[in-house]
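With one protein chain held back, the other chains of the complex are shown just where they sit.
Then we have chain A:
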Amino acid sequence: MRTTIRGGHLIDPYNKIDGLQDLYLAEGRVVAIGSAPEGFRAEQEIDAQDQIVCPGLIDLQARLREPGQEQKGTIATETLAAAKGGITTLCCPPDTLAIIDTPAVVDLIAHREAQYQRTRILPLGALTQGLQGLQLAEMGILREAGCVGVSNGLMPIANSQVMRQAMEYAATLGITLFLYSRDPWLGIEGCCHEGIVSARLGLAGIPETAETVSLARDLLLIEQTGVQAHFCHLSSARAVRMVREAQTEGLPISADVTAYHLHLTEHDIGEFDSQCHVIPPLRSLRDRDALHEGLRDGTFSAICSDHQPHEFDAKLGAFPITEPGISGLETLLPLSLRLTQDDTLTLAEVIAYLTCQPAQVLGIEGGHLAPGQRADICIFDPHCHWTFKPEEMASQGRNTPFGGWEFQGRVTYTLLEGRVVFAAADETP
């Protein structure tokens, strides 16, 4: 299929493109920018006038729930939600059921991906078998099967010797480790940030040190082993500072932040709003400001959705017993665009955090639109004011605290390898 995307404002931070440019696609690739190649005859034309055309978004953390928790979400429903959110590549942690610690599970995910072909799915393999933190998983075989990195998901590795050996082994193979900093004991019973709100509501708190103690150990072990590591969804000011200092010292590390941690704080829990029950917890205003600062100075490499869809009942109950997590694929872009509206970032910077920079973390092709690149594209209307309605979400999980929020900027088209996988005009009003 040959396609022309005409009249759009093309923003590709990787290639430093920021202006009105037509885009020409053929055979799933970008073939030209600006002027049509000789003899190019489009079979399809997309009018992108007054819209932003950018590389398809790359999300470093999204749980699709399949296999094993299909009552929460399936690859079919969640890739539809991703396409609606402008996401063309997403990375799923290994804590599915079955856990991604054998090639068979990787194959199953690849099979489903091919079945629906809406979004590219890049799995992370398990770091330890069954995520038990005891025996190393077959990282090499998992990489061969298609995993782009290894991780122990939200399951902490309590034994520092196992963590050291996991790092050494991953470093041997040149595999990137995706780490969730979480001390196994501090805040073990907690369900929200240990601070003003936990004191008032009598909720068991998760202290900032639950993140930073674990982070400190892992930074020291990374220094010792030299493994390439990425820290997922950091939430505290001190963690940002620690990563920043470690980067200055030359450690091979990167980090991401979730879109929702950039906008919510512990105070949004209000009177026990279970939609704000997340791990790591929503922290203080000071922490949130430090996350913004970490974006401004480049400590972070990516903004992710940390998509965790749940069935309706999972959020129905007293706050501590509800399941943590937000269904975030469809709010990743609008929440990120808010950062331009409050002057935290420029539009090009936001797009970089959602495209080329996560691509670099994953070490994959993509995240930019030079001729020859895969035609994974997101087109959005930056002027569109709209109200986010959970009942209109494509994700099976409608667990979101953002219902009723007013956003500016909405996806109109998503293309995966030149093929339209989402068009807002096709949506039932």
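The rule we apply is simple: a contact is a pair of C-beta atoms (placed from the backbone, for glycine too) under 8 Å apart; a residue touches a chain by one contact, two chains touch by 3 or more; residues count from 1.
Note that in this section contacts and distances are computed from a predicted model.
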Undepicted complex member, UniProt protein name, chosen from "Binding-protein-dependent transport systems inner membrane component", "ABC transporter permease", "Aspartate carbamoyltransferase catalytic subunit" or "Universal stress protein family protein": "Aspartate carbamoyltransferase catalytic subunit"
Listed residues A:Asp313, A:Glu365 or A:Glu427, member touching the removed chain: A:Asp313
Contacting the left-out chain in the complete assembly, out of A:Glu66, A:Glu194, A:Asp287 or A:Glu417: A:Glu194
Residue of A:Phe40, A:Tyr116, A:Phe272 or A:Trp405 touching the missing chain in the full complex: A:Phe272
Where the unshown chain meets chain A, residue by residue: 194-196, 198-205, 207, 270-272, 313, 316-321
